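And then chain A:
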Amino acid sequence: MDTLGLFNYWVVIFLMMAGFYTVIARGNLVKKIVGLNIFQTSVFILYISLGKVSGGTAPIVSDAATAYSNPLPHVLILTAIVVGVATTALGLALIIRIKEAYGTIEEDEILAMDQKDEGRE
Partner candidate 1 sequence: MSFLPITLEMSIVLALLLPLLGGLGILLAGRYPNLREGVTLTTALLLLLVVFSMIPEILAGERPELVLLEMMPGLSIRFEVEPLGMLFACVAAFLWPINSIYSIGYMRGNKEKKQTRFYFFFVVAIFGAMGIAFAGNLVTLFLFYEVLTLSTFPLVTHKGSSSMQSGRVYLGILITTSIGLLLPAIIWTWHVTGTTAFVPGGIIGDNLQGPLLVLLLFLFVYGIGKAAVMPVHRWLPAAMVAPTPVSALLHAVAVVKAGVFSVVKVVTYIFGLETLQGVAGVEWLLYAAGFTVVVASFIALQQDNLKRRLAYSTIGQLSYVVLGVAILAPISMVGAALHIVAHAFGKITLFFAAGAIYTASKKTEVSQLDGIGRRMPWTMGAFAIGALSMIGVPPAVGFISKWYILMGAFQTEQWIAIAVIIISTLLNAAYFVPIIFAAFFKPEAPGTKDHGEAPFAAVLALSLTAAMTVLLFLFPEVPFELAKQIGVGVP
Partner candidate 2 sequence: MMEMHLPVLQVIVPLLSAAICFLLGRGKLPWMFATLVSWVTFAISILIAIQVSDGSTLQYELGGWEPPWGISYNVDQLNALVLVIVSGIAAVVFPYALRSVEREIAPEQHGLFYTAMLLCFAGLLGITITGDAFNVFVLLEISSLSTYTLISLGKDRRALTSSFQYLIMGTIGATFILIGIGLIYALTGTLNMADLAERIPQIESSRTLQAAFAFIVVGFGLKLAMFPLHLWLPNAYAFAPSVVSAFLAATATKVAVYALLRFLFDVYDVNFTYEAMQVQYLLIPLATVAILFASIVAIFQNDVKRMLAYSSVAQIGYMLLGIGLVNATGITATLLHLFNHALMKGALFLALGAVCYRIGRTSIQQMAGLGQQMPWTMAAFVVGGLSIIGVPLTAGFVSKWYLILGTLENGWWPLTAAILIASLLAVIYIWRVVEVAYFRERPEGAPDVKEAPLSLLLPTWVLAAANIYFGVQTDFTVSFAKGAAASLLGGAP
């Protein structure tokens, strides 16, 4: 039960940082959304692993089991997953509209076009 025993947290942190980095460092809007998804997923895993009781089984009452995993985090995260899906869908929809309006989904190109617009005003 030392460092290795908490491996689920290491996974969470790795995914979290990877996702966060992608969101910040990538200029492509789709990649940003992907990064955001990884970032969110890491939190989902965090919650799900929280609910695991070692030695516990699925929370269905039966005589054979003495310990159960906590079902509440799983339920909660179901909601969070739905939210995440909605966010992704909305983000992708926005990307499509941006592509129609600007003809590109690269952040730096969009920024340059915006600046040109502002210069004209």
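Quick note on selection: all candidates are chains of the complex that A comes from, given by their letters.
One rule holds for everything that comes next: a residue touches a chain if its C-beta (ideal position, glycine included) is under 8 Å from a C-beta of that chain, and two chains touch if they have at least 3 such contacts; residues count from 1.
Keep in mind it's a predicted model, so treat the numbers as computed, not measured.
The contact partner of chain A in this complex, picked from the candidates 1 or 2, is 2.
Listed in rising order, the residues of chain A touching candidate 2 in the complex are 20, 23, 29, 32, 36, 39-40, 43, 46-47, 50, 73, 76, 79-80, 83, 86-87, 90-91, 94-95, 97-98, 101-102, 110, 114, 117, 121.
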